[in-house]
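Beneath this line is the structure, given in structure tokens, with notes to follow.
All protein chains but one are shown at their positions in the complex.
The block that comes next holds chain A.
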Amino acid sequence: MKQSQIRVLIAKPGLDGHDRGAKVIARALRDAGFEVIYTGIRQTPQMIAEAALQEDVDVVGLSILSGAHMTLCPKVVELLHAQGQEDVLVLLGGIIPDEDAAQLKAAGVHAVFGPGTTSTEIIAFIRSAMAGG
């Protein structure tokens, strides 16, 4: 009998402490039937990668409002790849300029969600990606 569950890590890297958005998403994903591991604020890329490994997650969702996304996100991706988790879906939420988003996608971030994104869109994106889409 198999009952595989999608596991998602929600983390807030960097120094800003505004975790309302991250918490709202965490709850929405739980209500969509995902197992959400919430790690809290002020996480370093190393802490996030380590938690992603121990929790064997399918998805890492990063919420960044501090403007430090160009250094933090590629570092998380790099660490995940280095530890054998190349297949983990990396998502970013925050206020991210378009040109940054393009660069981040080139660096291995799978999707960038800006202000106004509904949780339904994010859930649909994760479901489709997990189904191999």
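Following the convention adopted for this analysis, a contact is a pair of C-beta atoms (placed from the backbone, for glycine too) under 8 Å apart; a residue touches a chain by one contact, two chains touch by 3 or more; residues count from 1.
Here, contacts and distances are computed from a predicted model.
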"Methylmalonyl Co-A mutase-associated GTPase MeaB", "Protein-export membrane protein SecG", "NADH-quinone oxidoreductase subunit J" or "Large ribosomal subunit protein bL17" - which is the UniProt name of the missing chain: "Methylmalonyl Co-A mutase-associated GTPase MeaB"
Given A:17, A:40, A:97 or A:114, the one touching the chain that is not displayed: A:40
Contacts of chain A with the absent chain, listed as residue ranges: 1-5, 7, 26-27, 29-40, 43-44, 46-47, 50-51, 53-56, 83-85, 87
